[in-house]
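Just one protein chain is left out here, and the rest sit where they should.
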Amino acid sequence: MKTQLTLRVNGAPRDVPLSFVGRRLLDTLRLELGLMGVKEGCGEGDCGACTVLIDGEPMCSCLLLTGVVEKCEITTIEGLPAAFLTRFSAICAEYGAVQCGYCTPGIAVMAAWLHAGGTELGDQPISKLFAGNLCRCTGYQQIIEALTALR
Amino acid sequence: MSEIQPPVQGPVSATRATERARGLARYAADLILPGTVLVGVARSPHAHARVISIDTKPALEIPGVLAVLTPADFDGIELGHPDTDEPVLTRVARYVGEAVVAVAASDQDSLLRGIEALHIDYQVLPHACSVADALTLDQPLHAAYPDNVVRRFNAKRGDWQAAEQRVSTWVSGTFQTQAVPHAYLEPRATLVRVNGELLELVTGSHFPSVLAETYREIVAGWGAQLEVVTPDIGGSFGAKWEHPTHLICLAFAHRLGCDVAMVLPRRDDMIAGRTRLAMRIQMRIGATDDGELVAKETVLWADNGAYSAHGPAVTLAAAIRMDNLYRFSALNAKAQLVYTNNIPSECFRGFGSPQSAFAQEQLIDELAERLGIDPIELRRRNAVRAGDTTLHGWQVGSCGFTECLDAIQQRVQAHQHENPPSINSRYRFGYGVAAGTHGISNRGYDRRFDRALLSLVLAPDGMLCIESGEVEIGCGTVDLFGAIVAERLKLDRERIRVVLGDTATVPYGLGCFASRTAFFGGRAALDASRQFARACSHLAIEIGLPAKASIATVIDTAVAVGRTTELRATGRYEPKHVTLPDESGYGNTSPAYTFGAHACCVRIDIVTGLTNVVHYWAAHDTGRVLNLQRARGQVVGGVHQGLGFALAETTLVDNHGRLQNPGYLDDRVATFADAVPVECIFTSTFEQEGPNGAKSIAEPPIIPVAACVANAIHNATGTRQRRLPMTPERIWRSLHTEG
Partner (left out) sequence: MMPTVSPVLRPSYLPPVELHRPNDLGELFACVAAGACPLAGGTDLVVWASQRGEPRQLAWTGGIDEWHIVDISGQQVRIGAAVPLSRIARSGELRSLISAVIEGASVVGSVQLRNQATLVGNVCTASPGGDTLPGLYVHDAMVDVVNAAGSRRSIKISEFICAPGKTNLAPGELVAGVTVRGLGPLEGSAFCRFTQRNALDLALASVAARVRFESDEQTVAQASIALGAVGPTVLDAGQAAALLVGRTLEPTQLRECANLAAECCQPITDHRASADYRRQLVRALTEEIVLAAAKQVTAGCASVEAS
């Protein structure tokens, strides 16, 4: 009888108790695995602060039940390539793209996805691609400038 | 003060920003450890009801439920500032969503079961969810206020009769503004850590010292002590003051003797959060034929919601502050603040001025049209100037208002020139202008004083610690203080650590509100640096270094010889020339004042009423700009919050007082796809009183926005918008009834 659920998180297998099968992935990542870079802003799919990559595709971890992604590769901001994060954070600072910073990890994950995604999505405007990531502080302009520079 | 420094360009030091962008920031909810007891509340489903009985037994029988608190556990405790009227858990629910019973459990599932198992009986009372209903309700919400009017303000200045006689043209209107949630991205989260008799309240509030002061008194009654720890704060915009959740958690932690935490789901955060005060404003402004603004009369009703918080102060500000923008001869303002069964209101970026600007700046526009004077020119002719003392007693130091007006005029003209009006049957284009002013801090807030303290302490490890009760909420305070100290002491930024808002160590501070932090904290940082430098030169001589040795050298030597404790200094700033305002708000309440003028170009689809802001210009007199990116960030962010207030956001309440749109989806906070290009212009003003010539920029950008858009809509379509938000449907309707 299985007592653990094995997830693949940021490239490594991680065991969590079976009781997490029916809990939100967001809770599993934060409460069980201590990945506090994943934020909860709304718990209803509106804000994107909880964005993670599931097999390379961004999704809202607040609306995913953990059991559903057992066989998937899960990437949180903690698992993004170090070189990318260094560049992303430097550009954010340079352009003034971060205020309270609560929305930023979700945006970082989206940016990493875009970065890896190459040409397929390349022609879509940032304003459309990032519409699922709310920011109440910045008015977006400086984030858009930073993301444009990152591209 | 006349320590002129070259303007600082680009990022000064972006340590906080880079950490945050890497996901390393830690907000209150991130600090909750596994095994922490979780707290939740049962909320009233009624807008107004007396709690008749509470049966907690079924909840306590649920395994995992550890304790339950009821209103009786908080008898005699009420929150509010300065008036206290809000219970922690209530015996009379005064809005839908008010907390009645609190439950603590070992895990979330038991917590939910516990809350669902509670039995609460109510006697439903008649309710009022609008000011008009509350004024006629025969049931007072609070016994001490039989007519539901919390406060009345009267402010009369100048010789009204004489002024009235000089008026040749009056314009008037009645304006309605709405409540909106602050909608910060981090929902309210509270963690209480227990350390013997010490309760550590970990919560993202920008007023840690104020919270500590309020709560210490209460927990002292339980025999406990309290400190506040300030983690990263995920936005607030005025909302995160004292809140019942804090005391509920403190009480459980004290009773159970273990760490407890409560994180509000977004929905709960919205129904039991706070909102901007909705207002109904009747205003008239009179001018002479040659465009002198002579008299202004304001009658204002403000919706306080169920409890007061900063409602009285906001109402007074809304009634008078915007008057200071022009050289009126006489003013007459009356305001009433009314209790309703709505979500309690709270201050919100702009502190009442976005509401009154919506009225005033539209009327100025109407006057300009009636008098045949360009709206920017009319404002310029009447603009307040440096050296003025306004009718409300503001002593205006530096003032770049006319420079702002000139700047937007030039931008708008250039834009009009490049984009000649196109003839299109479906889309109409228009330009609008509006202005605003704001103080820096508010002497009236705390009757004792208005000041900031900041300590520089050399830690044994050689890091120079900046410690202050003035906190960081995303405006860049950490970086600003760090930059000022680094620049002054010629130290590497890497050698400086910034600790803000941990009340156990930092000196008292009023906190981050009223656009005061950079100004007050910045001045205290300068003062602390000066004192610290002096301490360094004393120590240098004692330990045999040249008196002119660099601070870095002195610090290194002090660490080597174990004399770090001698290097500490506390800087302070308390403006000399501010005065405590009287009942009617008269007084020089701030050490300096900021000014701004905005313009925008809108495109309106007359078939659907949809308004697109095509371009936005925001010119601000913020004194010397300390960090261009940060200042832009405040302006662009403020303008977008203003656009949400103008066009989309609102708290919609049904007949039963239930919030219809608790959540981002239905509140319609702007998304990336709604971002508008904002061009920021800063004047060349230098404020003698400010830190390195600076003033402030946090709140001013939101103030003129709704009026600016309304004026542009009028310019495009000929219809006047008196009601916020100016949704497509409202605009479409006004085109059909007026146009």
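Every chain is named by a letter (A and B) in the order it is written, and numbering of its residues begins at 1.
Keep this in mind: contacts are C-beta pairs under 8 Å (C-beta built on N, C-alpha and C of every residue); 3 or more make two chains touch, one makes a residue touch a chain.
Here the structure is a predicted model, which is why all the values come from computation and not from measurement.
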item	value
Touch criterion as defined above, residue of A:L33, A:I74 or A:L129 at the omitted chain	A:L129
Sites on chain A contacted by the missing partner chain, in the whole complex	21-24, 43-46, 48, 51, 54, 57-60, 62-65, 67-68, 70, 110, 120, 127-133
Residue numbers in chain B that touch the chain omitted from display	40-46, 49, 52, 96-97, 108-109, 111-112, 115-116, 118-125, 264-268, 271, 607-608, 610, 647-648, 652, 654, 660-661, 665-666, 668, 670-674, 727-729, 732-733
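Here is the rule we use: only the chains that are shown with their structure count from here on.
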item	value
Chain A and chain B: spacing of chain centres that average the CA atoms, whole Å	29
Residues on chain B engaged by chain A in the complex (per definition of touch)	10-11, 14, 16-27, 29-30, 34, 183-187, 232-235, 237, 263, 265-267, 473-476, 629-630, 632-633, 636-641, 663-665, 669-673, 675-678
Contact footprint of chain B on chain A as seen in their complex	30-32, 36-37, 39-44, 46-47, 49, 76-78, 85, 88-90, 92-105, 108, 126-128, 130-144
